[in-house]
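The other protein chains are all here in position, but one chain of the complex has been omitted.
Order as written gives the chain letters A and B; numbering starts at 1 within each chain.
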Amino acid sequence: MKELLKKLSETYGPSGREEQISRVIREEIKDYVDETYTDNMGNLYAVKKGSGAKIMVAAHMDEIGMIVTHIDDKGFLRFSNVGGLSPHVLLGQRVIFANGSQGTVGMEKLEEINKLKLEKLYIDIGATTKDDARKHIKVGDIATYHREATIVGNRVIGKAMDNRAGCAVLVKAIQELAQTENEVYAVFTSQEEVGLRGSRISTYRINPDLGLAVDITMVGDTPEAPTMDVSLGKGPTVKIKDASVICHPRLKEKLSEIAEKNEIPYQYEVLTAGGTDAGAIHLTKEGIPAGVISIPCRYVHTPGEMVDLDDLAHAVKLLKAFLSAPLEMREIFPCHLE
Amino acid sequence: MLLKRLSEASGASGDEGEVRSLLKEELSLHVEEVTTDALGNLYLKKGFGRKPRVMVAAHMDEVGLMVVGYEKSGLLRVVKVGSIDDRVLASKVVSIGKDRIAGVIGAKAVHLQKPDERTKAIDINNLYIDLGVRSQEEAEKLVKIGDYATFTAKVREAGDNCLIGKAFDNRAGCAVLAELLKEDFDLELNAVFTVQEEVGLRGAGVAAYSIHPDVALVIETTAAADVVGSKEAAYVTKLGDGPALTLMDSTYMAPQQILDLVAETAEKLAIPYQFRRLTTAGTDAGIISQTHAGILSAVISIPCRYIHSPASIINLDDWQNTLRLARGILNAIAEGGLRLEGTA
Partner (left out) sequence: MEIKRFLKDICEAPGVSGYEEYVAKIVRAAFCAHVDEVRQDRMGNVVFLKRGSDSGGRRPRILLAAHLDEIGLMVTKIEEGGFLRFSAVGGIDPRTVVGQEVILYGREKLSGVIGVKPPHLTPADELSKGHKMEDLHIDVALTEESARKLVAVGDLALIRRELIQLAGSTVAAKAMDDRAGLAVLLSCLQELERLRHAADVYAVATVQEEVGVRGAAMATYGVVPDIGIAVDVTHAEMPGVLEHEACKLGKGPGITVGPNIHPKISEEIIRVAKEYRLPYQLEAFPGPTGTDARAIQVTRGGIPTGLLSIPLRYMHTSVELLDMDDLKLSGRLLAYFIAGVDSAFVEGLSCC
């Protein structure tokens, strides 16, 4: 798991530019599924055929980034955020582009640091002129944090744990999944960070009986943290609500039941802001019951995101148990009243 | 000139009838099928049954005002339809309702304002439309609650091949699409003049659902902020530098193969182009690309200074070049320039 997580974390793949991370994940899972394919928006689908319930599991593989909007005469790159980026976190960061070009984030002269905005920042790739910069970078290219993943005890620090941690869990679960009658669609989704876009269209394509997202969530166990009852290392969470979805109560019950039966530690999660792929999944067509398994993660959207390896291992167990149990859809979701 | 007639027509979001009729009349003879839907989108189809199926969209609606109440004096209370800077509203001329009644937007005369009032922006709660009537009863005879108002402005030639006028966003785009419909392409062309873009991309989504195209091209008008006092990195676009290609906005990210196709087409045809240096706001492409199982979409825009005001400026070279680029993109798509299905 450690090595897989490190590899996924370090791979380049901002929203809209998921080709590299998609290739890496595909290599990991292609021998364990019946079929893999991609679509025009960059989603990666891996299908395990079956005759039972059609279950979609989404883990978004995109990470936040910086898109180049302008190259000035001296070769400095102006950029906008792709996903939620804090200018304060960006200051002094090393960044990397798809082709391996690297740069550092610089700042215009500023009187007050709390007035720092993204417009005041630029990327310096060491170019001396516009033409020099253009040899490596064109407008529209996207950079990500450049950071190695470090293992500290049972925890891992790195960039893009949001949501390569979820990807690692889904990859492992697919690799280890025993024979099941369920038809499982693992979807490594694109463009989650810019508005749950990959999952919206992939759900429409698949039209599953139910959907599950595997993503990271915030925690409330650090000094002066926001009020939240989720801690690192106490197990994956079963999400109840965030800004994008109220998880289907029956699915929440089912996940808790399975966790208890298999003695997997878990926590309930209510996230007051932020969303996840389940938000798009459950609104598709006539509505698709959706739930979320989250990996607790500290320092979200920084290059120092931290997750706990036990939480990941337990999430894999929970996901495998859920996917391999026969799902009697009519029993869980009684539809027709009379 | 069609662009002039389109610009001068009145058509706030939800009230696009005049623009729709104008386009229908102008274009019906050039196409195989003309339809409308429940929201008022206008569909014009050409090359029925050819592949691929391409949707080209330009929104017909413009920003405007809506009458929500009367004062006893007969002045009209209004709210904005779409996004308008309140500070642009004072002292403009508008036309209201089906009968296009004339009105002016009044505010307290500067002489009567206290010194601290004078430095503040006049917001819409301190503005009203004056029809020149003397009572609520008189106003009620002329204007109904829910009537739409739009700026009135004539199109005028100016400067170096430029036009001054209102509603170039997006009648300039509509005019490009209208020209494309008079030509022939080796694909199924589904032109849609969409409604209600300015109030949240409402029309384009249902249109894309109904058409279910393989690929979509959105022709838009975008802000040009290349004016004194603004820095080059913040220009958004520059007037005269050609059509702008959208990399990303709040609703959409351009897929790499779209960026490549548009840039290569422009370079091959020696058409100047630029990138839109703003990643916020949205266009119809946002909703179209999220319809069905995802529709590959592109956006090109005509730069426009002072957008969403009654006195905006576009450059006709930009307009011509946008038309050339759109034509080039359609030909490139017809020649198989895009991968349209998922690759195994």
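What we mean here is this: a residue touches a chain if its C-beta (ideal position, glycine included) is under 8 Å from a C-beta of that chain, and two chains touch if they have at least 3 such contacts.
In this text the structure is predicted, and so the values were computed from the model without any measurement.
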Option touching the unshown chain, where A:S51, A:N99, A:Q179 or A:T227 are the choices: A:T227
Which residue of B:L27, B:L44 or B:M66 touches the chain not shown here: B:M66
Residue touching the undisplayed chain, where the options are A:M107, A:I246 or A:V300: A:I246
Sole residue of B:M1, B:A38, B:V228 or B:A270 that reaches the chain not shown, by the stated touch rule: B:A38
Absent chain, residues of chain B that touch it: 13-15, 17, 20, 36-41, 65-70, 77, 79-82, 125, 144-146, 195-196, 199-200, 202-203, 205-207, 209-210
Missing-partner contacts on chain A, residue numbers: 220, 226-229, 240-241, 246-249, 252, 267-270, 272, 282-283, 285-289, 333-338
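Following the convention adopted for this analysis, only the chains that are shown with their structure count from here on.
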Distance from the mean Cα position of chain B to that of chain A, given in whole angstrom: 35
Chain B residues touching chain A - in the complex, by the definition given at the top: 232-234, 247-248, 250-251, 253-256, 259, 275, 277-279, 289-290, 292-294, 296, 339-344
Residue numbers on chain A that touch chain B, as the complex places them: 15-17, 36-42, 67, 69-70, 72, 78, 80-82, 119, 139-140, 191, 194-195, 197, 200-202, 204-205
